[in-house]
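In what follows, a structure is listed as C-alpha cells, so that the remarks can point back to it.
Omission of a single protein chain aside, the complex is shown with its protein chains in their original locations.
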Amino acid sequence: MEPFAWQPAASPSEAASIATHTTAEAMLTLTGRPDTQQAMLIKAGGVDLLDLMKEGLVNPGRLIDISRLPDLDGISGEPDGGVRIGALATLARIAAHPALQQSHAALSQAAALAASPQIRNRATLGGNLLQRPRCWYFRSAAHHCLRKGGAHCFAFPGDNRYHAVFANQGCAIVHASTPATALAAYRAEVELADSAGHRRRVPLADFFVLPQADMHRENTLARGELLTAVWLPPQKPDCRAQYLQIGERAAFDWPLAAVAAVLDMDGTGHCRQASIVLGAAAPVPWRARQAEALLAGARIDSATAAAAGEAALAGATPLSQNAYKLPLLAALVRRAVLSAAAIDTVLPANPGAP
Amino acid sequence: MANEHRKEDAAAAGRIAGPAPLPIVLRVNGETRELMVEPRTTLAEALRGPLGLTGTKIACNHGVCSACTVWLDDLAVASCSVLAIEVGERRITTIEGLAGQDRLHPVQAAFIDYDAVQCGFCTPGLVMSCAALLARNPRPDRKEIETAISGHLCRCGTYPHVVQAMLALGTREEPDLE
Partner (left out) sequence: MNDEFPRRREHFPVGLAHLGLETVEREIPADEPPALGPNAGLRQIGKNAPRWDARAKVTGAARYTVDVSLPGMLHAAVLRSPWPHARLRSIDLSRAAAAPGVHAALTVAEPPVSGKPIVLRYVGQPVAAVAAETPALAQAALQLIDVRYEPLPFVTDPDRAKQADAPAVYRKPELDKVPSAGLPASAAVYPLSGNVLGPESRNSRGDVATGFAEAAVVVDGTYRTQVQTHCCMEPHAIVASWHEDGLDVWMSTQFTAGVRVQLARHFGLPLSRVRVQVQAMGGGFGSKSQMGVYGRTAVSLSRLAGAPVRLVYRRDEEHMDSGNRPSSEQHLRIGARSDGTLTAISLHSHGSAGIAFGAAPGGIASALYPCPNMESLHYDVFTNAGPSCAMRGPGNTQGAFALEQSIDELAEKLALDPIVLRDRIDPSPVHREERRMGAERIGWSQRRAPASDPGPLKRGVGMAQSLWPANVQINTACEVRLWRDGSVEVLSSVQDIGTGVGTVLAQVVAEELGLEPAAIRVRIGDTEFPSGPPSYGSRTTASITPPARTAAWRVKEAFFRTIASAWQVDAHTLIVQDGSIQVRNDPQRRISWQEAAAALRTDRISATAGRADDYAGFRYRSGDAAMALNDLGGAQFAEVEVDTESGVIRVLRVVAVHDCGRPINPRQIESQVQGGVLMGISYALMEERILDSHTGWMLNPNFVDYKVLGPQDAPEIDVVLLENYQGFSASDAYGISEPANIATAAAIANAVYNAIGVRIRSLPMTPAAVLQALGLVPGGRH
C-alpha cells in the first residue's frame, strides 16, 4: 500500500463534501497506473478498498473514514412493515437479525453466505454493495482492462469461466455482491445522501448500471454522495423467499451461480407474483423476467418450477468457458422456487448454507 | 461505553493524520500500548512489528485465510484487513492474551489433547475463532463449529481434529485419549 493520510469524518455530509472521487473514478486511468494520488476516498469497513489498495489498483491520497459515524448502522422496522438497514450495518448483524430472518429470509441467507465470519464482522452492507468486481483481469494491476480505462477486455479472448452469461457485451464482469441478489429480488432501494444532507431513494435496479450504459462503474453513485441506507419494502404476509448459491468451495467463495426467489403465494398453491433474480450471472443482479412472468398466477409445482428455470435462461449469451452456468442457474431457480413455495425441501446445493 | 467512543470520535473528527507516522494508543490484551504507525499500517502489522506480538500470523494478507484472526472487543476479525489507526478504544485480544500468563484457555488445552496442530502457522487464528465461538455458545454442534472456522485455511489439514477438540469441549467430556 502506498502512504495516505487519514481523516475521520464528523458527519455523512462532511464526508460527502470532502470526497473528491468515488473509488471507481479514482481507479480510472489512461496509463494503467493509478494516477490520482490526491484522491480523497470514503472508507467504511474498508474490506474491499484495502484489498484494492494492497494490489496497487488505487492509491488515494487520503481516506475519509465513516466507519465510526453514529446512527448509520441501525436495522429498524418501519411503520409500513418495511425495513431500513443502515449502510454501516455489518453482514454478520444482518445475517443474525431475528426480525430480518422472519421478514426477509433470502437476505439473511445471502448475508450469511458472503465471505467468512471474520469478514462479515467487518464488512458493511454499503461497502458490500459498492465493492468492485471480482473479475481477475480487473483485479490484476498487470491487466489494464476496459473497466479501468484501458483499451482491451482480456476476458473475452482469455479465461472467462467465472464471467457473465447475460448482458456481457463489452465487459463481462459479474456483480460481486451476494446480498445484492437478494435485495434486488425484494425490490429494495438505496438511500443516497449528498454533502448538503439531502437524501434520495433510488431503486436498486436503477442504481446498478450495465457496462453498455457505463463501462467504468457498477452503479450511479456520484462523487460527493454517500450510500447511507438500504430500504426493504414491506412483504405481503404470504411472501416466501429462498436464496441459493453454488460455489466451488463451501465457504468463502464467490458463487458460480446464485438465485433469490421471492414468491407471493395465495394460500392455494398458486403464486400471485414472483421475483426471480440471478446472481453471478450478469454485471448487475439479473432479473429473470420471463421466469417471473411464467410463475405469476401459476400453480407452483415441479413442472412450473422447472419451466421457470428454463425461462430464466432467456437471452443468455454464454462465453467460451462459462456455458456451464446455464444448467446451474436453471437448477437453482427450480430449487429455489420449490423451496420458497415449501413444496420441496431444498436439496443441499450449497453445503455451506446455515 | 459507546457514548465515550462517540465523544472521542467527534473530538478526532476533522483532524487529518499522516501519511507520516503518528503516535496512537491501542488497548491490547488488557494493556494500554503506545506505538507509532502510518495510517496504512494494518492491525496485523502493528501487532507483529512495533508491539512484538508475533503470535498473530499473516499468511494471505487479504482477509481470505483468517490466520491473522484477533478479537476486536468480542468479535473475531481478520487483523490484516483492519487499519491500526481505526481501532480506537476497542479492546484487542490476541493469542498471547487469550489466557493468563502460563495458563491455557480450554480451547488451547483441547487443541493439544486432540493434536489439532500440525505446522501450527494457522493455529493461533483458529484458536481465536474457536474461543470466540465458545464464548457465545458453550455447546456448539458440529455445524456451528464448522461455520465458525469456515474462513480458515489450514494446509496441513487439522480441521477434523479441531472439530473433534471443540466437540469435546462442548460436551465437557474427558478427552478421548488412549
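The letters A and B name the chains in turn, as written, and every chain counts its residues from 1.
FYI, contacts are C-beta pairs under 8 Å (C-beta built on N, C-alpha and C of every residue); 3 or more make two chains touch, one makes a residue touch a chain.
As the structure is a prediction and not an experimental result, all values here were calculated from the model.
Only one of A:256, A:282 or A:305 touches the chain withheld from this view, namely A:256. Among the residues B:18, B:39 or B:55, only B:55 touches the chain that is left out of the figure. One chain of the complex is left out; on chain A, the residues touching it are 3, 134, 136-137, 140, 142-143, 154, 157-159, 161-162, 246, 248-254, 256, 317-324, 326-328, 331-332, 335, 347-349, 351-352.
The chain not shown here touches chain B at positions 38, 40, 48, 53-62, 64-65, 67, 94-96, 98-99, 104, 107-108, 111-115, 117-124, 127, 146-147, 149-163, 177-178.
We take it that only the chains that are shown with their structure count from here on.
Those residues of chain A that touch chain B in the complex are listed here as 1-11, 14, 46-47, 50-51, 53-54, 62-63, 65, 67-70, 92, 115-119, 121-122, 250-252, 352, 354.
Those residues of chain B whose C-beta lies close enough to touch chain A in the complex are 5-6, 9-10, 12-20, 38-40, 42, 61-64, 66, 69, 72, 75-78, 81-83, 85-86, 88, 129, 143, 147-148, 150-152.
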